[in-house]
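One structure is given below, represented as structure tokens, and several questions about it will come after.
Note that one protein chain of the assembly has been removed; the remaining protein chains are unaltered in position.
Then we have chain A:
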Amino acid sequence: MKARADRRRLGRRSMLLGFALATLAALWLADLRLLAPDPWQTLGRIGTGLLSPSFADLPALAEAAALTLAFAFCGVFGGAAAGLVLAPFYHLRPLRHLCIAVRAIHELFWALLLMQVTGLSPLTGVLAIGLPYAGIFAKVFAEYLEEADPAAARALPRGSPRLSALVFARLPLALREMRSYVLYRLECGLRSSAVLGFIGLPTLGFLLESYFRQAHYGEAAAVLAVFLALILPLRLWMRWPLVPVYVAVSAWLLSRVETPPTGAGVLWRFVTHDIVPAPLRSGGWATLTGWLDFAGWLWRLGVEQIAPGVWTTMILSQVALALAALIAVVGFPLIVPRVTGRAGALAGHALLVLGRSIPEYMLAFILLQLFGPSMLPAILALAVHNGAIMAHLMGRQAEGLCADLRPDAPRGSVLWGYELLPRQFASFLALCLYRWEIIVRDSAIFGLIGVATLGFHVDAAIQTLRIDRAVALLLAMGGLTLAIDTLSTHLRRRMRLAHAPGAKQVLHEE
């Protein structure tokens, strides 16, 4: 019995070997060319701009900053409220699948899709954040409620109403964790909100893009500075009693945004015409030729766009994951005082906070100006952002480990090599597998800056008003995310990583 269990167990060595081979192959296949004509000159000009930010158009900056906050607040707290209501029913299979489906699509693509119905209105932005977040919150809240100490629930009279029992005996126990998770999600929501500007909503991303396009690097630097000034001290200005005020002010601000009117009956047209595959429209669904045409349509879409899009996504995410893992392993000791000293740890924190606070899409957009439209900007942006998050989580875990070390344990990089890395390696692998899924999901958004992932084809379909294609591509995207999620869970189980010491803690810390 034991021998069989061991044989089923996937060794770390073979896993790492496979990972290295896949990375080499992906590196060979990836388009890593420097396509910009003169990156050094651009770097010089951007650098000068970054060093001399210009706050000339302060009213525009202030408005964009306020709206960035407003979208984030309404989206995140709307999503959290919906998630809280859904969490008690998350065990129901249809609901679980619905939640998985809505969160498999990135906020940017939700926005692109919703825009067809609600136009460039605030509702588009709020729903684009709120919908996928509701799916995430429902799952995480359900887990927290599930994991709460059951002793109190067991002590209740057996006939207690189900909902009362949940709210009295489980919710209070899970509330602290839920709050800190909402805080983490608010940070993500701020990033999403800023990035929604790149597709036309009036947030900081919109300003950043237009300044960059006009090569006004000083102004662009100011936008970046304002964004960091909002997100870095989040935990200082975010006070729970003030949340109703924040949300109310946000809703009021958004209600004042002027939007171009959308025609009447858009929603009806969207549901009954736009998203219906072209061969099945106007009665096609009732004929055999309609369905034959549909099969051909689906086949062409699969061969011409889905398959190449998935291929590019896998190459991009493989290189990005490898680089992120490297950044994490080298980067996490930076914030451990026993390794880098107190001042060093402070600098390390600053570096990692910067890395994870700037949205990967924004970073990729900036790098795009330097390197040109190859895979390079997307890979670097994904790797820096995810690497910084992983390094932060592992660094925090390492600090906990340091508290329990023997008194004569080494310091500096010897400590990193001999004590920390070996102890944390299992949770590091679990973290990598978990991040893999997120990187695959997020790599789609770089389609919008020209990398031919699935997102590139979705964007093209929407630009040409072929919403039916966009929806089919988005479904494929969701399917890919789901497949990676399943594979990653399977690998974690096969490698016995799920129960590795610290793995759960590292994954849940977020």
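We adopt the following convention: a residue touches a chain if its C-beta (ideal position, glycine included) is under 8 Å from a C-beta of that chain, and two chains touch if they have at least 3 such contacts; residues count from 1.
Convention: contacts and distances are computed from a predicted model.
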Record-based protein name (UniProt) of the chain missing from this complex, from "FAD-linked oxidase C-terminal domain-containing protein", "RNA polymerase sigma-70 factor (Sigma-E family)", "Phosphonate transport system ATP-binding protein" or "Chemotaxis protein CheA": "Phosphonate transport system ATP-binding protein"
Contact with the hidden chain (one of A:P37, A:P161 or A:P407): A:P161
Positions on chain A contacted by the hidden chain, ascending: 151-161, 163-165, 167-169, 172-173, 175-176
